[in-house]
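The complex appears here without one of its protein chains, the remainder shown in place.
Let's look at chain A:
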Amino acid sequence: MTDAVLQAGAPGPAARPEGSRPGAVLRRAEARPIIEIDDVVKTFGEFVAVDHVSLTIREGELFALLGGSGCGKTTLLRMLAGFERPTAGRILIGGQDMTHVAPYDRPVNMMFQSYALFPHMSVEANVAFGLRQDGLPKAEIRDRVRQMLDLVQLAPFAKRKPHHLSGGQRQRVALARSLAKHPKVLLLDEPLAALDKKLREQTQLELVGIQERVGTTFVVVTHDQEEAMTMADRVAIMDSGRIIQVDTPHALYEYPNTRFVAEFFGTVNMFQGDLIEDEPDHILIRSDALANPVYVGHGISAREGATVWVALRPEKLAISRTRPDRAHNWDQGIIEDIVYLGGISTYHVRLDSGALARVTTQNLERMAEPDITWDDRVFVSWRHDNVVVVTG
């Protein structure tokens, strides 16, 4: 609960409202696919780790696989790297069928969650390892290693052994090593999980910067919703081995296709209800949790009487002491808690139905006296075009 409330900051200053890089998204719309995952299944005994997944990742994209632990995201990544063979389905990389190709023959490289740096080799030797396997001339290897170490700003540490580096430096060695061979695709397994929060946030943007400079397609596995939002052009949300939705961070946040996505991606107030009126230009939803019906200004593809869920983002709710002058899209309750986070505050409003609504407001004025406080009776309202309705 507290976690969820803290993450209400997602739509705040850290988030990018329009995808991650609008230009990049446009450019990539016409880019050709680099990875095609075609109806892939992977089972371990009885357990279905990846369940009929199909996915296309475009050239130059920074793509994130997001999901909780055990959702199959890492298994999918390991199948791209070649460490696991799919039980069924095909994987194409750069147009070639790689389903049964060994890891050492694939044009992809992986950055491991543990970094997997060779402890008996210097930083330089670690970065050069892949190039040596290709039998490149020594001078070229030296140049490429220097280039990579410059890219991650580790040139002064070339002669050190990995255990003499900090966590952040090791992470950069791992990145340099996996990029040294100029792979078609770089696979990153929880690349920032081992770093502390501050360093992680800084490194997220650094990674994006490096990706833009080298132009390589990145596929990042992460369980961190904020990390996926910060870094990725597109995000695939996975649950129990299936892909639930693939879209830009913006679309996932504003147009979730399921309850799962709405709840997983950011914080949301979710109210179950029944569709009581379904017209082409509007719908009405009645919920036991809300005193007034919910009006939405467009039609949805569901039958009248169907159970639907109303998803309301905390920042799209407004809070006031005056009763809204309309018949729908508002409710009232008591302020139960106020979480002050500096830039924003989250109000926990206990509605008269007993349901809880979380409302975030921006603290725009430094000197403003908060006029709403604990145990106040308030009205919570929202605009009809800010309502997301999901059916499952």
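Here is the rule we use: a contact is a pair of C-beta atoms (placed from the backbone, for glycine too) under 8 Å apart; a residue touches a chain by one contact, two chains touch by 3 or more; residues count from 1.
Note that contacts and distances are computed from a predicted model.
Not shown: a single chain whose UniProt protein name, out of "Heme exporter protein B", "ABC transporter permease subunit", "PadR family transcriptional regulator" or "Molybdopterin synthase sulfur carrier subunit", is "ABC transporter permease subunit". Within the full complex, the residue among A:Arg90, A:Arg160, A:His328 or A:His384 touching the omitted chain is A:Arg160. Residue in contact with the omitted chain (choice from A:Ala31, A:Leu92, A:Ala116 or A:Ile300): A:Ala116. The residue from A:Arg177, A:Arg200, A:Arg259 or A:Lys316 that touches the chain not shown here is A:Arg177. The chain not shown here touches chain A at positions 81-83, 102-105, 108-110, 112, 114, 116-120, 122, 129-130, 133-134, 159-161, 164, 177-178, 181.
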